[in-house]
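Missing here is one protein chain; the remaining ones are kept as they sit in the complex.
Showing subunit A:
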Amino acid sequence: METEENNQNVNHVMASSGATGSISVLLHPLVVMNISEHWTRVRAQEGKAQQVIGALIGKQKGRSLEIMNSFELVFTVIENVVIDRDYYNTKEEQFKQVFSDMDFLGWYTTGDSPNESDIHVHKQICEINESPVILKLNPFTRNADLPVTMYESVIDLVNGEATMLFVELTYTLATEEAERIGVDHVARMASGDSAESSQVAEQLQAQHNAVKMLANRVRLILEYIRAMERGEVPKSHEVLREAKSLTHRLPVLNSEIFQEEYYTQYNDVLLQTYLASITKACHDLHQFVTKFNVLCDRQGIMGRRMRGLFF
């Protein structure tokens, strides 16, 4: 009984684990980088890490949210955290001008699991928007997973009274092409090194990294299934089913239509390369002829000899 109560005290902001989120969230990596920079800047300026709070904006279509950008919020700490509404209102006007089709979707903060003060801030945010989502980024985590968790709030009956609780949401990362290239670029270069390698090497390196990840994942699944066979881990039919459906999907596309399209595309690229090499050859030849002309001209009479050699 006592331990139950203790657990409840620690975790009474989270709804029971049975409750699942009702909306799907698409998160842009830019938001993650924004929060990271905000936190790093405050830390570098103040000398020690502090909690930062900010707002999330994006698009909402029915039950799916797309969080595309974020900005900082000013807050004061008088016992509890109080959000500066005026600052928010000014910022809202401004971002409406540039990002006219984006709405206020929620707020973010740094820290570990959600706690009392988060509920308090959340209630203030609820005055702005009916059902905001919360994003928590943990800057001190040591494992390799993305330390970002998203929550939404539900009103639940706890001990007879209606309280606000958080429910964890699952999110996916948005993969817009330009963003992906930017993220790739900053991820791969070490600070302060100049990329002298060839373009082909860079491209192949990126592909190699991705393929390596794929190989690792497949190896992991294989090991898991082998362990299941040996009896080291309990058999999970769901995992087995999914693995089987995965292997059944190969080969992915082997129809004739695909082969035709594939080779047409291949030929197009080769044609383009041919064009480029012909152009280059023309240019080189032209240069050669011009230079030769200049050389020859020195020997003979202007004009006539030159023409004679190349007619």
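General remarks:
Please note the rule applied: contacts are C-beta pairs under 8 Å (C-beta built on N, C-alpha and C of every residue); 3 or more make two chains touch, one makes a residue touch a chain; residues count from 1.
Please note the rule applied: contacts and distances are computed from a predicted model.
The subunit not displayed here is recorded in UniProt as "COP9 signalosome complex subunit 5", chosen from "COP9 signalosome complex subunit 5", "UPK3B protein", "Eukaryotic translation initiation factor 3 subunit H" or "AP-4 complex subunit epsilon-1 isoform X1". Across A:72, A:103 or A:156, the single residue that touches the chain missing here is A:72. When the omitted chain is restored, the residue from A:45, A:76, A:159 or A:245 that touches it is A:45.
The missing chain, though absent from the display, is touched by one residue of A:131, A:170 or A:265; that residue is A:265.
Interface note: of A:155, A:181 or A:240, the residue touching the hidden chain in the full complex is A:181.
Within the entire complex, the positions of subunit A that touch the omitted partner chain are 28-30, 32-34, 36-37, 39-41, 43-45, 47-49, 72, 74, 87, 90-91, 94-95, 97-98, 139-140, 142, 144-147, 173, 175-187, 189, 191-192, 194, 199-200, 202-204, 206-207, 209-211, 213-214, 250-254, 262, 265-266, 268-269, 272-273, 275-277, 279-280, 282-283, 286-287, 290, 293-294, 297, 302-303, 306-307.
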